[in-house]
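Excluded from the complex is one protein chain; the other protein chains are retained at their positions.
Labels run A, B and C following the written order; every chain starts at residue 1.
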Amino acid sequence: MSGQALSGLKVVEWSDFVSGPYCGKLLADLGAEVIKVERPGTGDRARRHGPFPQDIPHPEKSGLFLYLNTNKLGVTLDVRTVTGAEVFSKLVGQADVLVENNPPREVEELGFAYKRLCEVNPRLVMTSITPFGQTGPYRDHRSCDLISFNASGLAFVNPSDGVEDPEGQPPLKGPGHQGDLVAGLSGAVATMGAVLNCQVTGSGQHVDVSEQEALASIMRSYLGLHAIEAMTWTRLKGSIPGMVSDKYHCADGMVYLLCGQDRFWAEWMKAMGDPDWAQNELFQDRISRRENWDAVKAMIEEWTMKRTVEEVVRTADASRVPCRPINTVKDLATSELAAARDYFAEVDHREAGTLRFPGGPFKLSQTPWRVQRPAPLLGEHNEEVYCNRLGYTGQELTVMRAGGAI
Amino acid sequence: MGALSDLKVIEWGEFISGPYCGKLLADLGAEVVKVEKPGYGDRSRSYGPFPQDLPHTEKSGLYLYLNTNKLGVTLNWASVTGAEILKELVTQADILIENHSPREVEELGFDYRTLSKAHPGLVMTSITPFGQSGPYHDYKACDLVSFHVSGLAHMNPSGGVDDIQEEPPLRGKSLQADFLAGLSGAIATMSAVFARHATGQGRHVDLSQHEALASVIRRDLGAATYEGLERIRVKGAQPSTETLLGQCRDGQFFVVCNTDRFWANWVEVMGNPEWAASELFQDRAARRENWDAAKIMIEEWAKDQSLGELVRAAQARRVPCMPVNTVKESTNSEQLAARNYFAEVDREEVGRVRFPGAPYKLSQTPWQVQRPAPLLGEHNEEVLCGRLGYSRQDLAVMRAEGVI
Amino acid sequence: MQELPLEGIRVADFCHVWAGPHVTQWLAVMGAEVIKIESHLRPDLTRSFFAGGKTLMPGLNQSVDFAVLNYTKKGCTINMTLPRGIELVKEIIKLSDVVTENFGGPVMERWGLGYPDLKKLRADIILYSGSGFGRTGPYKEFPAYAPIIDAFAGLTSLNGYAGGGPVPFGVGGWTDLTAAQHGAFAILAALHHRFRTGEGQHIDLSMSEVGCAFLPDAIMDYTMNDRVQRPQGNRDIAMAPHGCYRCQGEDNWVTIAVSTDEEWEALCHAMGDPEWADDERFRDGLSRWTNQEELDRLIQGWTSNYTDWQAAVLLQEAGVMAGPTLSPQAVVQDRHLAERGFFIDMDHPEMGKVRLPRLPLNMNHSPFGKYEHAPSIGEHNDYVFRELLKMPEEEIARLQEEQVIF
Partner (left out) sequence: MVDFTAIWAGPHVTQWLAVMGADVIKIESNIRPDPERAAFIRTTTEPTMSAVFASLNYAKKACTLNMTNPKGRDLAREIIKLSDVVAENFGGAVLGRWGLGYPELKKLRPDIILYSGSGFGRTGPYSELPAFAGIVEALGGLCLLNGYLGSEPLPMATRGYADLTSAQHGAYAILAALYHRSKTGEGQHIDLSMTEVVGALLPEAILEYTMNGTVPRPQGNRDVAMAPHGCYRCQGDDEWIAIAISNDEEWEAFCNAMGNPQWTNEDRFRDGLSRWKNQEELDQLVADWTRNHTRFEATDILQRAGVMAGPSMKVEDVAQDRHLAERGFFVELDQPRIGVIPMAGLPWKVVDGPRGDYGPSPGLGEHNDYVFKELLKMSDEEITRLQEEEAIL
């Protein structure tokens, strides 16, 4: 048995809500020992965000929190108290990685700037995931998913199509916590880079991840086109390039179908029985098709409307034209695909009961993605961490508790 | 049916004094809704004792004892929504118990003047270290400070140390001052409830912990005012005469001989030693004069006795005498068992806990533990949705905002 | 004139000594008509207590003990050893709402005044029985005084200096009065219940159980952890500094309690930031708690330069919990209590002007309740027998001769 890919890697996660915790989750799900540090009392902000079973808010039952913090050890610690700060440095002293997403100024004021921490632990990899990074004029700007999504240009080009009058509508943030999740993800990749680097050089480093950049990085092709082709975008209908894929109404639902590229066009036309309109030179090449896309879509939709989603998808699959029904998360959760890949993880949680949520998005043949323990209850591992690892006594814990440090 | 089962109480209290006041009402059937800060909750949750000394919000013995029979909601009363909800709760209640600093209450707009406008029948009980008025009313205090400022610590201990002046004045067993304030508050609250029966008018009960404690040394205060009697901390100045905390072979006992009958019987218990016949000990006045001598003689005799036999012999002759018990011994005593004094609750999140039960038995309306102390925010839905008519969606928004 | 809450409630009061009379004293101050039933054969013991032990007692009406425990009550004398006396009492009980007693044993039963008998006299009667160990169980007839109860319940074993053994609790009658207040509360609850349902009941209060009710933390530390706590002196389980410090002058002391890092800083600042305050040993709550012995010594070094009040005011103004240790005489002179009118002056027929502490009852920002001097023995015989029982002169005279009214 190979154990897990990151077993042996010790991580302290001093993070709140989504970005830092998702970074920590990626590490924990592959076997890293992640100690999550939460504020005593209220704990992680995600505990206050739903979904909650029966919609009744409960700090131990937030779906978002339970998903983001699988496989972690949970301790409570108020690093703003002197005792808390002391305990925190001890934790960091024993760790390979610190993942944090606190305002840079706050981190400095608390004396946890990387310079200070690497005095304690020169091998420490400190990953800071913040809205605008550790430097630059917006460094101290306050932000959330909505702001970051807009700051990166993503919201401006979203939605790419399907709105009658895009300009009449505001730019649109992605659903849920896309911005925060992407930032946490970039943080995890960068962290592993630094960890491998540390194996060679023996010295840690301070990884600076900016959510604005993480999202702008998703915009890379736009930015490339702007740089090289000097392209600019308005939100005028159809101004978004490359719309050669689109959604089509069928008799009983919608499909998303991609047939604009030359290599799919012929196939799809054949699948539709080579309709006459397709011969029109308006639709002969990709560029012209894009220019007359509204016509293309209308013609194709006329065909799809006469057929069920299932028929359209089957036809497309037969001719290897990329096409899938437009799913709700319910469809996904109940799909044969999810079942076949046994994608969903099922976890019994002491407070929240049995939970089903997305498992590992990748499978490693030797070192599986695994849920070994559900997300921690608030302070669940105080004893294990403080007594067993840092050597505090139960009596001392009581004093720290009464003093509000844990 | 509990004696107070028609009373609706909002307990906006922290730690001990307010919550003990609420507990006295709740244990006799009043519906007490306890309002706690989201997150940390009541300070007593952080105080312990905890099973295996492992601090846990839901496992503090002190909290579990103080909050039996209450409904628990979380509320950030500093937020606009939170303040709103607290006001709504109060408007539906008969009684508001609080023990926050007068200034804080004023600033939050929960002072009696404001609240009684919306709800003239409201009984508001404020339990604070120094009361609502007077030069110290904004002073901060805790059990220790209150105990000393009210004159109690100055008289403690009444003996048992060689040079009392070398030792600092002594607070009693911790938390006594806080419990007492809560108790006095409960009586005052009930009296306001009676006043309301008659007039329909509510009242603001201003309970000063300082006074509640001073009221306990009433005899010494009386002595000071009436006889100008000065209590000084020198050996023997304490009225501990005619009592003795003595050492036996196998433990300590306490005996009181403050009547001629007790003394005579006690002398019998000791087997009528000659020294007891001396006129040094003839009457109470004499005994009080020479009590130190009496002590020495008694202790000389007691040191070879067995505690059990000594106490039994004394009780047989109806001399007030008891072993100096640890809580272990008292908890296991046959007497408390016979009256099945200890209450017990057992719930998954908390485990099995045993704690003191009813200090009094009412023949028709029993003291009862109907529900264990609430988990943090356990009844948010029941109270906020069930009574105030908020939707679950609203709860979600409030939770996300940290209002609950 | 404030309307008194218990206006119209009558109490037939057999209580004596401390624990009982303080119960009915609360009721009296709240407006109940408390008729204290004694006789020259059996006057309340406290009538003959030496007030503090200096002057010898010139009779039954000048004891301070009695005065501070029985004010606002009415007193009558009935010889309970005579059947006719018991008849008279029954007449009074018929006109009463509450009967109170705290005998060492089943005295009421011997008089034929047990709860069942009383119910026959008045169906909705409330009987209060206070005793050291309760009216059931093996100890039910043990005589009990507060210190005995304290010893039994465990309070004495917890009273003392840290590290030292138990010492007798110096607050005379502490448990008498805490028991009394529980009793008063229980009676009020029973009255409230009767007010709604017309049902009376029997209240059985055990002083030792009241003692335990105030020791839950120690008791549960035993029931949970099998730990038997020892005296902690002026110390706290978490706060440090938390103690009583010597000040300038003869036996002057100030108490100081620090619960947070903020308060600690405030304290240091108020002390003029002495060098030792920066010492590692006092850096945070936990280390202060661990090193409190040393800490106490150093703080006393500061307090000893000030009088108790100077130190207290200095610290309170800095936002630190602090207060002088007041002696009873200092309490009498305290300006705060004075301003709140905690002491009231009464004219006593034999004692003259007496200044006595109120009960801690304040409503709508003013002292509350009815305060009249404690009754001389038999002072209200006229009221009781003429006005209340409407007995003709000659019968009263006869009963006096027969030493029924005695």
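Throughout what follows, a residue touches a chain if its C-beta (ideal position, glycine included) is under 8 Å from a C-beta of that chain, and two chains touch if they have at least 3 such contacts.
Please read these numbers as outputs of a predicted model, since none were measured by experiment.
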Visible contact partners (per top-of-document touch definition) of the missing chain: A, B
Given A:K10, A:R80, A:H226 or A:R370, the residue that touches the chain left out of view is A:H226
Residue of A:G41, A:P59 or A:P325 touching the missing chain in the full complex: A:P325
Which listed residue (A:G41, A:G153, A:G379 or A:G404) would be found touching the missing chain in the intact complex? A:G153
Touching the absent chain: which residues on chain B qualify? 79-81, 84, 394, 396-403
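The rule is short, and it goes like this: only the chains that are shown with their structure count from here on.
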Innermost chain by mean C-alpha position: B
Whole-Å distance, chain B centre to chain C centre, using C-alpha means? 12
Find every residue in chain B that makes contact with two or more other chains and list them. 47-48, 50, 52-53
Can you pull out the residues of chain C that are in contact with at least two other chains? 237-239, 259
For chain A, which residues are in contact with chain C within the complex? 81-83, 86, 396, 398-405
Residues of chain C that touch chain A when the two form their complex: 237-239, 259-261, 283-287, 289-290
Where on chain B is chain A touching in the complex? 37-41, 46-48, 50, 52-57, 376-377, 380-381, 392-393, 395-396, 398-402, 404
